[in-house]
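With one protein chain held back, the other chains of the complex are shown just where they sit.
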């Protein structure tokens, strides 16, 4: 039969490299023979799994009806890769004859390294974050060439901020929120709707000058977006926060979807799927970034460059992210923050101590939502266009993955995870070298594989480190010595 | 007063004269299962009241009703602050439909009408759990600070003074840490204040849970099998702790216990449950000599043997 005829499938990660339990009897066959058998079985399994959807492809023929094309060679290649990989793993890492790893109750090496480095990590991270745009100019060789890197920095920092915001809900209070993107959407639409509103513009034009609203809309709407998102957090949270973990997760997911569907269908307000465009750009506290006499460049005696606005956006999101971090750090040391963490540890014990758990959960939900709202407003002013497409469940899943991968509760972990995941996904977008003729050819689209690899990485990371990158917890107060609490003692809450 | 009509023998009881908690005709059903069946008893102010009975007798369920975790099927649970309220006052609040009311001596609360966290924060009833429920991923000090949540949040959950870390807040927080230290001294865990609670040995966890409950400054402390799983030395330390709580903190204690040595040594009043019903109620001496208790609680048919067992235990 025809060998590989579809060239767009080449890099699917193999889904079955896990050892089956081996009966550990005295008559255990030699490791190599066992490994060989295992490899054969997994290879066969892979072939079977891949046969229907990789081996065959339903392609559209010229007449529009579907015809089958065959790619059995591809299936064989995958089966072979899995077989070899499995065999190598079985004789090395998963070798049953290897002495079992010692089990320790003390924090693992990673955790201890993390604890050692942690006093240094934060200042280093923040200095780097502040210097980053200047470094990009240096490395990219000029203001304009650095656009890509500064933009990437803004993009990553937005997710750092969203991760920190959701971390309050999931990491500290232990409430699984799968609809966080709803608050991001509320923030974005609040700003988009208010800033493009003609009546408001006219109102201010009559009182404070023609340009007032365009110049100040963001700075006035930013707090409003946060407050409105927090209010939505309370409205949505109030009925659902008594639910147990998984149910809470599903209800929040449903709320997220409802909000998105309403945004799509309420055309008279939101302009539906077409979205809202021509949102006024950010200003330097009222001073526009344009080439006019009264623009930022002439006032500060600089030569006009559109990168100024980009730079400013970078520092605005850095400031917002820092605000999120500082507020969270402060709240953790307050009774309300301790109550959040206590709630994650044991809700029933909390109630026996007189803590109003509904109220406490609501504050966590609302605080998280508020930061989501800020981030949403920022998103809208950066892109200057909002549409329901930006607020899908995938977005919530990505933010949640950042929090969980980071190690719930740890701010540095979450920041690291955001950089890894978002930066990584961005890198995948740029794998254009794979299009070279000797690799996959020019009709190969690497960005197709982005989400595939993302999903695979999510599973792999969970299996590898279920507790995330930084699993230990720092106490909020100490008498003599601040010692990290091992992740194995920290609970994950009811959801 | 209603007390007047009672028999002279009952009148002399300290707990009847000065009750802190009155349980009236409490019943709790789970579907068809009657876990607690029309139980009435009184816990005296400043006393240690023990609730004993075989496994499954309904002791924990009574506790869960008192502390608001279960809503009783029927019955009234009246708790008195300050001093005992008259029956007329209790009936008045019951009829008013409210969960609490003022009495001449102070205030009275109908616990069956309060949600669990308000039982703790308003009525000031604290409890421990049969299966220890510490915040195991938080340090011992943090556990004791969470317990002071109520007194630390009197000016709101998001108190600006706390957000800005003003001196007034720092003083308040210092007071809370001092209080935690006081209790840590009492249970001998000062050196481990910065360790996670989940790392403590079992006996220490039990005592930490009691200290945590005491940090809420309760008027009634409910302990569900505090001596379960303790060795004799730890058990003795526990007795000491409980007695000192009663002496120095004017807290009344309601205690579920299996260990007869603890019961006999520290309790003033014993209530015996079996299959959800009360079968005896009196001083430790009276209960220990009650033939029904001997027969049922100890599960021994031969009465004399039972007495011997009890006395050996005491």
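Letters A and B name the chains as they come in the text, with residue numbers starting at 1 for each one.
Just so we're on the same page, a contact is a pair of C-beta atoms (placed from the backbone, for glycine too) under 8 Å apart; a residue touches a chain by one contact, two chains touch by 3 or more.
In the analysis below, contacts and distances are computed from a predicted model.
> Determine which name in "Branched-chain amino acid ABC transporter permease", "TPP-dependent acetoin dehydrogenase complex, E1 protein subunit beta", "NitT/TauT family transport system ATP-binding protein" or "Cbb3-type cytochrome c oxidase subunit I" the UniProt entry assigns to the undisplayed chain of the complex.
Missing chain, UniProt protein name: "Branched-chain amino acid ABC transporter permease".
> Could you tell which one of A:172, A:249 or A:386 touches the chain left off the display?
Touches the omitted chain: A:249.
> Taking the entire complex into account, which one of A:316, A:400, A:428 or A:484 touches the absent chain?
A:400
> Which chain A residues touch the hidden chain?
Listed in rising order, the touching residues are 8-9, 12, 15-18, 21, 45, 48-49, 51-54, 56-60, 65-68, 170, 176, 239-240, 243-247, 249-251, 253-255, 257-258, 261-262, 264-265, 348, 393-394, 397, 400-401, 404, 408, 448-449, 451-452, 454-459, 462-463, 466-467, 492, 495.
Just so we're on the same page, only the chains that are shown with their structure count from here on.
> Residue numbers of chain B touching chain A in their complex, please.
67, 69, 116-118, 120-121, 126-127, 129, 133-139, 141-142, 145-150, 152-153, 157-159, 162-163, 165, 177, 181, 190, 193-196, 198-199, 212-213, 216
> Along chain A, where are the residues that touch chain B in the complex?
330-331, 334-336, 338-339, 341-342, 345-346, 348-357, 359-360, 363, 473, 475-483, 485-486, 489-491
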